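Heads up, one of the protein chains got dropped from this complex, but the rest are sitting where they should.
Letters A and B name the chains as they come in the text, with residue numbers starting at 1 for each one.
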Amino acid sequence: MTRVDGYGRIDRTRTLSFTFDGIVRTAHPGDTLASALLAQGVTTLGTSVRLGRPRGVLGSWTEDPCGLVQIEEPFPEPMLLATTVDVVDGLVARGVPGRGRLAEVADTARYDHRHLHCDVLVVGAGPAGLVAAREAARAGQDVVLVDDRPTPGGTLTGTEMIDGRPALEFVDAVAAELAAAPHVTHLQATTAFGHYDDGFVLALERCGEGSDPRQRVHRIRAGRVVVAAGAFERPIVFEDADRPGVMLASAARDLLHRHGVLAGRVVVVFTVDDSAYAAALDLHRAGAAVRVVDARAEAPAGWARRCADAGIVVEPGTDVRGTLGDDRVRAALVGEARREVPCDLLLVSGGWNPTAHLFSHVGGRLAFDDELVGFRPAGDLPGTAVVGAAHGTYALADVLREGAAATGSATDAPHAEPEEITPRGTLWRTPGDPARQFVDIARDATVADIARAVGAGMTSVEHVKRYTTIGTAHDQGKTSGILASGITAELLGRPVGALGTTTFRPPYTPVPFAALAGRDRGDLYDPVRTTPVHDRHVALGAEFEDVGQWKRARHYPRPGEDMAAAVLRECAAVRGAVGMMDGSTLGKIDVRGPDAGVLLDHLYTNLMSTLKVGRVRYGVMCGNDGMVFDDGTVLRLAEDRFLVTTTTGNAAHVLDWMEEWVQTEWPDLRVRLTSVTEQWSILAVAGPRSRDVIGRVFADVDVSNEAFGFMTWQDTELDGVPVRLARISFSGELAVEVTVASWYAADLWDRLLAAGEPWGITPYGTETMHVLRAEKGYPIIGQDTDGTVTPHDLGMAWAVSKKKTDFVGKRSFARPLNADPQRKHLVSLLPTDAATMLPEGSQIVDLPDDGLLPPPPVAMLGHVTSSYRSAELGRPFALALVRGGRDRVGEVVAVPVGDQLVAVEIGDTVLVDPEGARRDG
Amino acid sequence: MSTPEHPDFLWRTPEPKRHYDVVIVGGGGHGLATAHYLARNHGITNVAVLERGWLAGGNMARNTTLIRSNYLWDESAAIYEHSLKLWEGLEEDLDYPILFSQRGVLNLAHTEQDVRDSVRRVEANRLNGIDAEWLGPDEVAKICPIVNVSDGIRYPVQGATYQPRAGIAKHDYVAWGFARRADEAGIDIIQNCEVTDFVVDGDRVTSVRTSRGDIACGTVALCAAGHTSVLLDRLGVRTPLQSHPLQALVSELLEPVHPTIVMSNAVHVYVSQAHKGELVMGAGVDGYNGYGRRGAFHVIERQMAAAVELFPVFARAHLLRSWAGIVDVTPDASPVVGHTPYENVLVNAGWGTGGFKATPGIGWAFADTVAHGRPHPLVAPFALDRFVTGALVDEHGAAGVAH
Partner (left out) sequence: MQLITCPWCGPREETEFRYGGQADLAYPADPSALDDEQWARFVFFRDNPEGAFAERWCHDAGCRRWLRAVRDTRTYVFAETRPYGRTA
């Protein structure tokens, strides 16, 4: 056991049980998987990805490049760092060689999103962040403080003094003050992982395994962002420094003070930075034998004195060249002579890298600071301040002042004693065999690999990164990236500042997919829209189809019926007696104002302004490119008012389109547009007996053809509820569309159904509607068209005004290609065997003389857009777009279906009742 | 699991000469492939590839490496199929381990209309000699067992088109393979050399003005992707090109779980698992014009929702890194290739999300176009004047083009 009494913030009164690599072990609340394993002397957690070398932990938090584990219980999660996994009872984990495993079953945990708005967001609850948050809170601002570790304090160990008391007491006091302050949200275990424009920061809160939600993404919109994210220590590259037992000095210190773990008994500290001396002294105090190797010519006087007082040997002016050991380091090789210095822990410090990711994410530039020996934020970004170690400020007194100044005044900063500062050394690596000098131990990439890259002609850090894979592992190069820049610069003979670093990109640390998905899954992935009559369809056993966000009843199978049978029955009912369909999903736009007619004349290909009140007209809309994009009927409700209907899936788009023209092109038009899709429900009653049904329900209405003609509408009432009746037919049969406020739609459905009982009124779905309209040659926009089809292609020249000087799309009709006789026309296809059902989407080719499909490429004439079995015709039929199709009526062409060529005859689009006699009953 | 090593030498870092027969602007995949085929197929080697940053650091470094040819229209299918055939022999041609892995692509259908469009595309592909099949949900699950084909999702999978020959490759390896070949042939690859303007004499460009001085040229071949219209602006040439951010992301390395490529336009997700094991995914194009090489995070969140919806086992995979490229798109989602009003300036742009898969094909055809001063038959349909005549190659709605 390497647990030391009197250290750490773990709860030693409770013991947890977990399993690692098949062995059951114990831990205490507050332990990470790494601290618990190290406490029990387990230093090797896995093997490396490429070379199979043993891997332990280098860092003590998210910077660690190699302590990767796979969680198996309570639920499989791949590729977590042992240093960041909180031990919970029953945890089962194992070390992995750089590759994780996903669960085979769906994760049932919930994930959530939350929006936060604040004046100031402080990222990091170390000394700088705590003071920044405190000053902002004292100034009465809305404050959000997030910090990725379980408890606040950052790298403070408790040995420091702030305002004359131990630092952790100061931390507790500030946390208590923030907790008591109004308008402060303080979240620990919450990682700010992405910073976007205008103070938008995303943070992942780990609520705990088994919590609901398990994790929560906070979308924080902040007036100001204060980045106080600290810094990560950087290793120094030497031979075999990847061996377990080699650790960052700060990590050993962190393990001691957070978890009470002494990571080694015989310690060598190799440094070019003063900060490692604190680790040396701390570990010595905790009972380790410590020796310091400082590559600088002279050791810092104050630290050297304190070491001497403690009996720690300090060797300046030399370095560590390599290590000995098997699974764990057993000696450091010191100096050119590679003198063996026994140790079971080799701590390194090559200086620090400011954690400026959140500054970088929003375009902040980093510049190399020679004094700092690191890249630090350069220049200002509006709304973003970087303070403390993240800014390259490491002395505690200065850190506190920067924190206070970020949100208040530096004069209010808590006090800390000034520290002795001696110049840092610049040391990326010590002399040795480049092939054994690992730069990125997560990728097993060495100095030799960088040298090869440079030798191959690579001159950019981005190329070196890709050539060597350095910095591409799960840690995204938190410890290795700058080392790679430094070593590359040395090899190229260029200053590292001129070479730069690779770019920091979100996320700062990995985020589970499910956390980002949040609740937007299943039914909440996209809103489900149902009509007011939906329950009736369900009760009738309808099968539904998705049309846009809507659920539409597709057909109503009776017991034993498949869709084909149900649709044949429904079709026969409509053509033979009467049927009813819920058409409520049709888009409806109320167009109102003195210039309503002018607007519609601009947007429809035909004239709408001449429509008389009380009448209905069908219209087609095109884009500027002259291609059909929507159609529907238009009712003139009053001189200054029209009701426009659109296709179900396109309703929002048509409204947007109309608004765009009104607002941006013709703002002088006096017209207002309102979506009324959901206000009004439409029930279509169709079939030769529809007049009887309507007459029965609306006894006051004269439903005769003379009084209520085709393409007219009239208002009436039902028990005092306004109802609109319109003689509109999408089936070719006598039909009435009944419109009522959606509140009453289900009741109206019931009444119409009851009234139609004597004639066997049959609810029909969209599939039957499609068959019936196809028999009449009415196209469905989006099914029989694809964005390359003009009204003329559809045979709808009759719907294109020749009187209007202009309308949207008209000019494009005059392009030479629009007059090409080989354009694709909408036609019908009848399989000559009168039996084969052509799959929709099938291609059409010329019928070869030998009846055999030639080898590819085969010229295509067009494709089948709609295909159905017709009850009326007693055979399958199809609609198709065919090159020059209208000029080929009567010709036989071929459709490849599987391995067969099906002969089909091209025909006019109208296959049922070409005279149009049925629409009037 | 580890990837093959790169060669000991890739390319020189020469000083630009005063004159080249051909100046290729843009050292991405298309520029480098054009350079390679100029040398290989036409013996033209007095060529410079000018790259304003680091080689292949634009969209070539930022794409999701999907390769397929199952496009709807004949014109698109022809160029992408030509490209796919070249991909099939590229490793040998470049003598570079580009890790081309033909693992097939599933394009999922979620609505009745998706099904119609899918069958239409499959049938068209077959008649064009491109491998394609229509699969029902059960067959989809056989090819990719982790796809959720149950009815329990918002837009259940109705089936998919399948192109077995589709695949992925390792983008850096591809770019570097082309670059190495071009360099070997004597072509100068000049990095950190930004083209800032052109010197014009009548309807000819005599020199390109760069951050490293003027370089005289016989022909200028623009392969600058999202920045093409910025360059053409200098010449007063207006195009329908619009540049948008397009984001992509990767997970950490995972044991093999995803054997193929899955795309879904309706649910906006496309995903494959790369050689080392990371899941590579693309998001939708950000709506606005942008050159910022970053997009909005809500696009990524939507992408993740779609991914977990379709692949429930991805729930605890982790987003490791996200980034953005700049894609140049056209009104009909097809490229613009060929002549400009300047006699010796040729353009190759507008590939939107299809640029990577087209790399060898367009390199081949564009080099031929440059060499002969007339459009290669494969690129002829993509001339700029199609927007005037109306002869668009509309891969938008019907073909459900994406990535």
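Note that contacts are C-beta pairs under 8 Å (C-beta built on N, C-alpha and C of every residue); 3 or more make two chains touch, one makes a residue touch a chain.
All of these numbers come straight from a predicted model, not from anything done at the bench.
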item	value
Touching residue (missing chain; options A:F18, A:W61, A:F170 or A:F200)	A:F200
Contact with the hidden chain (one of A:T15, A:S409, A:T503 or A:N624)	A:N624
Selected from A:G493, A:P667 or A:P855 as touching the chain missing from the view	A:P667
Contact residue for the chain not shown (choose from B:F297, B:F314 or B:F382)	B:F297
Touch residues of chain A, complete complex, unshown partner	196-198, 200, 221, 363, 624-625, 656, 659-660, 663-665, 667, 805-806, 810-812, 814-816
Interface residues of chain B (partner: the chain not displayed)	227, 229-230, 233, 238-243, 287-292, 296-298, 328, 331, 387-389
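By definition in this document, only the chains that are shown with their structure count from here on.
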item	value
Gap in Å, rounded to a whole number, between the CA centres of chain B and chain A	22
For the chain A and chain B complex, residues of the former touching the latter	49-50, 75-79, 98-107, 109, 194, 196, 200, 202, 217, 363, 452-453, 455-460, 462-463, 466-467, 469, 473-474, 476, 505-507, 510-514, 516-518, 520-523, 525-526, 528, 545-547, 625-626, 782-783, 786-788, 812, 815-818, 839-843, 845, 855-858, 860, 863, 865, 896
Contact set on chain B toward chain A in their complex	1-3, 6-13, 54-55, 57, 61, 74, 110-113, 115-124, 126-129, 152-155, 172, 191, 251-255, 257, 267, 276-277, 292, 294, 296-297, 300-302, 304-309, 312-323, 331, 388-392, 394, 396-398
